[in-house]
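Shown here: the complex without one of its protein chains, the others still in place.
For subunit A:
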């Protein structure tokens, strides 16, 4: 098990380095930060001074070398805009996103498993058809449209909930509900399909022959077997939330890492962009590790 974690860590390190190289050089291709930060009328000397201050006058390779050296010592540089360590800025925003993702995915997982399992238990029944329709709509509806409609209805017309920002629990409701819809729709379908094959399996027949009740047959015998493909998809969906739900965070003015990244890209705040990418990549690596371990936990035939 430990050697598996080591191997995975090493493999992820390689992809992290690749990611670092790509993002660093690509971000430098988008233009000179000095001309963006300083006023239009700034003199050539001022620009040169600015560059020298932030090391932007060095050759790209030297800048990159310095950056990697700093990353290894945990120093991700200063945010150009906020004059604070970039890592602090990112971690602050990432905490918001993490909470949003964790709450949303927990709700999604629980609801999708219950709904998908019950739909699979009576295939073709009313509940199955109804939930199939709902999940299909959920999986296909564009979330930015849903977000705007939700704001119009619940915040503006009914005035039940705030339109955007943070501050109280009620600020969380709309973003979570909107983010809930798509992963829920997708995961219900996966759970349903996976449960249908688990429920028609031979071991379920044995359980019925033993006289086991329907509840334990669905949620004990079949579900644990059906979970393997499901957690893959859960991981996939959770990763896209961790990356920052850019559109939704922007619409709801939610100070998460998605919004931070977009803002920093527009402002050419490279250190923050790089720090945000590193932090989310690291989080996604950790999550995938947890998923691999969950496989082994769920299925005794999988051993690392």
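The rule is simple: a residue touches a chain if its C-beta (ideal position, glycine included) is under 8 Å from a C-beta of that chain, and two chains touch if they have at least 3 such contacts; residues count from 1.
In this section, contacts and distances are computed from a predicted model.
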Quiz item: Which one, "Quinol:cytochrome C oxidoreductase", "Dipeptide ABC transporter ATP-binding protein", "Formate dehydrogenase" or "Chemotaxis protein CheA", is the UniProt name for the chain you do not see?
Solution: "Dipeptide ABC transporter ATP-binding protein"
Quiz item: Which of these touches the unseen chain: A:58, A:164 or A:225?
Solution: A:225
Self-check item: Selected from A:42, A:91, A:212 or A:247 as touching the chain missing from the view
Solution: A:212
Quiz prompt | Which residue of A:25, A:203, A:282 or A:304 touches the chain not shown here | solution = A:203
Practice problem: Considering the whole complex rather than only what is displayed, give the residues of subunit A touching the chain that is not shown. | Solution: 201-203, 205-213, 216, 221, 224-225, 298-301
